[in-house]
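Missing here is one protein chain; the remaining ones are kept as they sit in the complex.
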Amino acid sequence: MDERFDIRVSSGSRLLVDVRGFSLRRGEITLLFGESGIGKSLIGKALFGIMDDPLLHVEINGIDADRYYAAPEVAASKRDGFFVFQEPSSHLNPLETLDAQMREGDLAACDDPVRVVGTLWGEDEQRDLARILPVFPTAYRPSGGEKQRILIGMAFEKMELAASSGEQRRGLFVFDEPTGSLDREARDRFLDGLFGHYRHGKGTILLITHDYSMIGYVRKRHPAMEQHVSYRELRRDGAGLSLADFRPADYLQWLEGIRPKVTKHVSGPPLLSVESGLRIFGKKLGFHGPGDSRERSHLEIRSGDLVYLKARSGAGKTTVAKIIIGLQRADYFRMNFDGIRLGEVSPPRYWEKKLWGKKMTMVFQHADEALNLKSTVEQSLAILPVESTQTEEGRRGILASLFDDGSLPALARKRVSYLSGGQKQRLNLLRAFALSTSFLILDEPLNALDFRSITRVLQAIERRRELGQGILLISHNEDIFQALIPPESTYTLVEE
Amino acid sequence: MMSDTRRHPRRQFASFFLPDRKDLLWTVIWIGGLVIVWVWFLLFLNEPARLRMQTAMADTLLSAGTVVVSAFLMGWGSAMLLHLLDRPKRKRLYLAATFLLNLLRSVPQIIGMLLGYTLLAALVRGETMRSEFLQVLAAGFLTSLVVFQEVTDVIQERIRHYREMDFVSALLVCGVPEFTIINREILWKNSVAHLVQKAVSVFGRAIFLVCSIDFIISVGLSTEVSLTNFPPTLGSMLASLDSKQDILVIGSALTEPGLLPSLFFEHLQGIGVAFVTVFTLVCLYRISNGLVERHRL
Partner (left out) sequence: MQSLRHIVIEHLFSIGIVALVVAGILLLLRDSHGLPPEEERAHRFLQIDSVDYTSQLDRALFRDAYCDIAGASLAKADSVLGAIDRRRIEEFTNPELKQGGERKTLTWETAAEILPMFAAFAAVYVIVLLVTVTAARTLALYRFVRRQSGRWSALRRYLASVERGGMAAAISHAGLLVNAFLRGVAVMILFSPSYVVAYALRTRFDTDNALFMIVLGVFTNGVLITLSNKFSTLLDAESRKGYVQTGLVKGLRSSYELGRSRGISWMSLLRPGRRLQGHVLRDIYCNAEIQLIPALKEHAAFMVTGLVIIEMALNIKGHLCYAMLQHILYREYDLVLLIAFGIFGVVKLTELGADVWHWLLDRRYTNDV
């Protein structure tokens, strides 16, 4: 049964979200796609009834939010439901153990929370879970993926409790980007668990995500569930937002059509070669590959090469990237870059003076953090120490590669904080592309992007390759990159 | 939650200033209040006393302003120095610098100022510092020595906030110099609200300290640490005999309500100085709070 909502969220005089006819199927599962920053989280919070900012004014179906939430059915859907928030790190109380937090409030009635939460860990990982239960959460322990699984586990606890009392069918369960920090196996376990609980007790589930590869997994592993799952996409529609159906076939066909591109490599030594045996934070890391080979090897990247580095979540991919780029000191590492041998004793000034912005650069995961939100788009490019960004023409040319020509003049003068998540991520990438370094590291480049932007960004990455740039790629969008990148350019990071 | 505001001037006023422009509201209240008080003095206080009060007020504000400028220069300088020293090779120097700053932090402000003013008075007596302008600067500098770390702290906190994110790293690997990142990207573009709020807070603290030290010196030290060459401030005015007599009447008025009107018409010098001082401190505090609320600092 489709329920339709008109939702308006405003802050003071500024309208943040205005969507008419947002539909949710009661008693079914909705997967909601759409670029980051468009308002999906706000809509999820508005529907559930948990706004974190008291200065926001919410109206649902023309009624003031307070009155709306007072209605018995709405109050029940909140009471018998759960909300899993986006940023797992800030959603755990640093002054309570994880075990205590899994037994708090309504969850106290759950007799075996460890079993419920444990379904998100593999059989060989149950010891890892047992080790983190008595831990007080800090920034680095447990890892982001573990924190996220704990929060999802709490939602599962609630589902189980509600199912046993027959109340789950009334509840609204919202999962806001629950798989951002999970590797593919953990993500699959999440979907298995979600569908399992759904089958048991029903309820209304809203799953907000960017992970289009879920579509493939549902089709492959849970085809019977497809009748209970709707795919929707939130899009900008003039000044407001509109909800449209998203056809899974569109994505699956596009994925089918991706063919790995083979480039004629420049012969000669690799541009970058990193030796296995890196030591950092008491761990020893190495590379297996290329491809599925279990052999210990060097990580090698040549000009024009796009190398994909895979690993389980929390293994240290970003840390290795930061060591290569010179932002993190390792206890031990050796690499060759552009003919120069570098290690942990090399002076940091070498990277600062010779490499940064000149021969190597990196695109970081979170565009919100990497960009200066108070600068304009033009200023974000003008700050770079390259000639091409010092003229208006040059900057427009750079922007045109990932933004529509027509909107450029207005866009260039717009403040970064007013851009959508997808636009910020594209700007983040362009800033690095504009430097035209010989080597580039991309950390989760498809983060926050909707389907259309993903295709544009992949084309832009391809263009950089053709220009001879060597690229190291880190991403948990395995479906896409495993199709795009040949096995001889794929390595796996392992703990030795 | 805000309902639609009809075009009613009172409602517009209220909804413009409240709930999140309290800093502007209290700035208006402060300036308005001072104007009203000045008009009252014009009507009911004798001219020499009024002129003395005007000079004292101006000197207090000037003194406090000097403290703010000086504290900001020193605070920025020490923050940059600490940042430069915070490298593995310069660990010892960094520890030494932090140690010294912590030491300074532990000195109670008034003791530091008292010792400093004693030194300053010796210099003035010894004719090393004749110019009155230099004396004001020196006094401001001495006072800022005991408050500048608040500025250092806020700058360091802002830098730390951005360092913890990918912000600084992302710009470094683009080849942007660190000095530019800190001063232009972090401080200028993203921290002006914090710095303005700190400036207001330091300004209030400076007024409090300057008035207090002046009061103490005028009351307790007669001519030894003679500040007769220093411009008079509200503190020294408060310490003068007639002001003290005026303030004593407040206590009497508590039990003899008949004395209340005299507070407003007769004992204006002391009451006026006391009121203006406290009123200014309260307003500056509210403005500082308003800024914190508005910008979610």
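Here the chain labels run A and B in written order, and each chain numbers its own residues starting at 1.
Throughout what follows, contacts are C-beta pairs under 8 Å (C-beta built on N, C-alpha and C of every residue); 3 or more make two chains touch, one makes a residue touch a chain.
This one's a predicted model, so the numbers in the text were calculated from it and none came from an experiment.
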Omitted-chain contact residue, chosen from B:Leu34, B:Val69, B:Leu84 or B:Val282: B:Val282
Residue touching the undisplayed chain, where the options are A:Asp106, A:Asp128 or A:Asp192: A:Asp106
Which residue of A:Leu16, A:Val114, A:Val135 or A:Ala460 touches the chain not shown here: A:Val135
For chain B, residues in touch with the removed chain: 8, 10-11, 14, 18, 99, 102-103, 105-111, 114-115, 118, 125-127, 208-209, 211-212, 215-216, 219-225, 238, 244, 247-248, 250-252, 254-255, 274, 277-279, 281-282, 285, 289, 292
Residue numbers in chain A that touch the chain omitted from display: 50, 52-53, 79, 82-83, 85, 87, 89-96, 104-107, 134-136, 138, 141, 151, 154, 158
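Simple rule for what comes next: only the chains that are shown with their structure count from here on.
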Whole-Å gap separating chain A and chain B, where each centre is the average of the chain's CA atoms: 46
Chain B residues touching chain A - in the complex, by the definition given at the top: 1-2, 20, 88, 165-167, 169-176, 180, 185, 189-190
Sites on chain A touched by chain B in the complex: 12, 55, 57, 64, 66, 322, 325-327, 329, 352, 356-358, 360-366, 369-375, 383-385, 428, 431-432, 435
